[in-house]
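What you see is the complex with one protein chain gone and the rest in place.
Our next item is chain A:
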Amino acid sequence: MIELKGIGKRFGAHSVFEGIDLSLERGEIIVIVGPSGTGKSTLLRCINFLETPDAGSLTVGDLTVDASRATREQILALRRRTAFVFQNYALFANKTALENIAEGMIVVDHMPKREAHARAREILERIGLADKADAYPASLSGGQQQRVGIGRAMAANAEVILFDEPTSALDPQWVEEVLGLMKQLAAEHQTMIVVTHEMQFAREVADRVVYMDQGRIIEQAPPSELFTAPKDERTRQFLRKILPAQEGV
């Protein structure tokens, strides 16, 4: 239901990646890991055209977009089928938690305001922030802001939610509540692509872990395989470096 074929992206003369193929089924959760600067976030941002890919094609649900010939309408349609959770939360600073969640439903889906607010309240309930409906982002903790960020993504009713290092900017004490909410979504079979350095999360939640290095997908496998018996030397080296720092293999 989601398919990337031959996706390429370059910034000027520098090629970030080329020929990326990746596909996932409805309800599947994949986690992309790999060293910093290998294009994981850029790849994620290409899926909703926050970065414009130079080559390849993207399919989300019933929509297929040719990267080099994408029209404005196609890009908008693609963005309606995807939702994005940002590393720095990126909540609308001039809107309350409730309004942040309701904004897309009102402006993009043209839902009546009353109905959108009712739905936003349900979502606030689910993300455990019912009491913060009228709070502005500046008065929320990092963890609360990111949960609202996820709530905003949930409101989009998207085919897939893209998570771009959702816990990297958080103080350690807020990481768990955000990962907890993501696990809750995973248990509800929300299709997700997650770029993260949280290996424990990948191990527990991912259906498939994708290892990316220097603009290439080196290997992908269920976490039980990838973490215990990586096939490629580069994956082994990366895991050796990153795993002891967390909980060990």
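Going forward, a residue touches a chain if its C-beta (ideal position, glycine included) is under 8 Å from a C-beta of that chain, and two chains touch if they have at least 3 such contacts; residues count from 1.
Please note the rule applied: contacts and distances are computed from a predicted model.
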Self-check item: Candidate names "NAD(P)/FAD-dependent oxidoreductase", "ABC transporter permease", "Response regulator receiver and ANTAR domain protein" or "Acyl-CoA/acyl-ACP dehydrogenase"; UniProt protein name, chain not shown
Solution: "ABC transporter permease"
Practice problem: Consider the whole complex, including the chain that is not shown, and state which of A:I2, A:V33, A:A83 or A:V178 touches that chain. | Solution: A:A83
Quiz prompt | Chain not shown: contacting residue from A:S139, A:Q214 or A:T228 | solution = A:S139
Practice problem: Spell out the interface residues on chain A facing the chain that's missing from view. | Solution: 48, 50, 76, 79-80, 82-84, 86, 88, 90-96, 103-104, 107-108, 136-139, 152, 156
